[in-house]
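And then chain A:
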Amino acid sequence: MSLLDISNLTVEFPGRKSTFVAVEGVSLALEPGKVLGVVGESGAGKSTVGNAVIGLLQEPGRIANGEIRLDGERIDQLDKKAIRKIRGRRIGMIFQDPLTSLDPLQTVEAQLVETIRTHLPMSHSEALTRAIELLDSVGIPDPADRIGQYPHQFSGGMRQRVVIALALCAEPELVIADEPTTALDVSIQAQILDLMKALCVERNVGMLVITHDMGVIAEICDHVAVMYRGNLVEYGETAQVLGAPEHAYTKSLISAVPRADVTIDRFPNVNYIEAAATPTRSIDISTHWLGKARDYEAATGPLLQVQDLSMDFEVKSSIFPSRRKYFKAVKTVSFDIQPGETFGLVGESGSGKSTIARLITGLYHPSGGTVHFAGTELTSLSSRSQVLAMRRQMQMIFQDPYSSLNGRMRVKDIVAEPIKFHKLASSNTEVRQIVDDLLDHVGLGIGAGEKFPHEFSGGQRQRISIARALATRPRFLVCDEPTSALDVSIQAQILNLLKDLQQELGLTMLFISHDLAVIRQMCNRIGVMRHGELCEVADSDALYEAPQHAYTKELLTLMPSMDLLAKIA
Partner candidate 1 sequence: MTGTGSNTPAPKQSRLKAFFDSDIFHAFLRSRTTVVAAFGTLIFFLVAFLAPWIAPHDPFDLASISIMDSQMPPVWMEYADPRFLLGTDDQGRDILSGIFYGLRISLIVGFCSVFAAAILGITLGLVAGYMGGRVDAVIMRVADVQLTFPAILIALLIDGAARGVFGNLDREVFSFWILIFSLALSFWVQYARTVRGSTMVEKNKEYVQAARVIGLPAPIIMVRHILPNVMGPVLVIATINLALAIVTEATLSFLGVGMPPTQPSLGTLISIGNNYLYSGEWWIAIFPGLALALLVLNVNLLGDWLRDALNPKLR
Partner candidate 2 sequence: TTLKYAFQGTLNQLDPYSLNETFTLSALGNVYEGLTRRNENLEIEPSLAESWEVVEPTRWRFHLRHGVKFHNGNDFTAEDVAFSVMRLHGEGSDLKTRVGTDVKVEIVDDYTVDFVLPDANPILNYEWDTFYIMDKEWTEANDAVAITSASDTTANYAALHANGTGPFKVVSHEPGVKTVYEKNEAWWDESHSNLDRVEFTPIGSDATRVAALLSGELDMAYPIPVQDIKRVEQNATTSVMTGPELRTIFLGMDQMRDELLHSDVKGKNPFKDVRVRKAFYQAIDMEGIKRKIMRNLSEPAALMISPFLFSRSAEFERYPYDPEAAKALMADAGYGDGFSVGMDCPNDRYVNDEQICQAVASMLARIGVKIDLNAQPKAKYFAKVLASGGYDTSFYLLGWTPSSFDSWNIFSNIEGCRDEQGNGAPFNLGGYCNPKVDELSKQILKENDQTKRDDLIAQVYTITHEDVSHIPLHQQGLAWGVAQGIELAQRADNQFLFRFVTKN
């Protein structure tokens, strides 16, 4: 008997005009001690499957057909009480969006302890000890100190790890991990993957891992399921599926996996398109609105100069300045970015990358140091028109796409807003046209504009936020893990677009990512961060070929194994 048995599952989201079938007739089985990977197109219904198993489909979604069995017992029709007993205790769930999964008003400690104590008979202090151990095992530094902090004081990757710890803390039999490592650097990722593998082996835990990262699949999965548009298109042993894919989609997916070993000019496009689907039109930059010349003065010298930038967060306040405690998230970091260049930031999760991005875009005020953009110091700007002009030139794609979208606005309005506000288009019809193009190009298709952000999958949300950032026709783009939730095909398409923009218009980018392959292909120069410091800056080829700093070396060696893939490619 399988641990998890999904048969013929169909999930639909009934709408007023039509019913959207997110998952159609999917059957999967998972044995104890095994890892089942689910890959597939962004928006294919992977998360939906996971949510259906644990009975937390977002309204108005419902299981229209099929059965879900845990250890032979049917769980898709349980009442509230019975399913609650299963959640957490027997099935541990890691949601895709770790940044919004934590209650903002409770400390990490409170959330961990309450979960542990709900399921395990432990005293508060025992639970606390266990919580700290768990945090340590998922690689949070100084867990005893940091456990008392609130989620917003954690970096994206750290929050993801907290979520993992929360899912594992009651020692469930089945773990559903929806993109558990997107925000993690390779070393932490390796640690987490080891932890998961160990769980499977030692405690016979079954694991359903949803991911876009072929490396992860190759490394830990026993079986792989490939989903495309709600359907299961291929299902089999990992070696078999990755080594000898049968379905055309699987093939194109594997071929699109970016490589870290060589530098290539463009990412390979996925050419698989199902007959019925409308093809995504590619944008011809030279004629499109996006490609219209920018009206900025050419910068002499570096476009962005970061000097001795530092950021201290107050983590304990007190009347007396001497008693206040600060956390130094960024310590005197300096670097330049030349016009038309892409500067990559990689590094340990929690090392201050997002903080730097926020400092540059003016969301935080630095505790020290300066940021010059096109020769002007940003903090010195006073008049509103100057600030506006600067803002339009500089855009940011947030690490957490969902919370950066206003849930009450339709997607088309979200994307149209900067165009309208900066008066970048002459008429409303043009605005609508541009918005459609942008949405189409990031692969959301027609009709997406009418929906609200919560109606999208994780990857789709990320694409909305990319479309919005492009809508200002920026000169400088800060990308904080822009493609972490995207499947390789969409990722390729978007990264290619960015590259095109760069070539045609000299778009300058600060590119933050954990995906070393992507970084290598995208960036001209790369900075490696650790503990709030920039430990190495080098040209990308140089860095990959001859890393200097010990940490950089460690990172590169820890890249998930690509042997399997490399063979096919």
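The rule is short, and it goes like this: contacts are C-beta pairs under 8 Å (C-beta built on N, C-alpha and C of every residue); 3 or more make two chains touch, one makes a residue touch a chain; residues count from 1.
Here is how the candidates were picked: all candidates are chains of the complex that A comes from, given by their letters.
Source: prediction; values computed, not measured.
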Candidate number, among 1 or 2, whose chain touches chain A in this complex: 1
Chain A residues touching candidate 1 - in the complex, by the definition given at the top: 16, 278, 281, 283-284, 287-289, 358, 361-363, 384, 387-388, 390-392, 394-396, 398, 400, 403-409, 417-418, 421-422, 429, 433-434, 436-437, 440, 446, 452, 454, 465, 468, 472
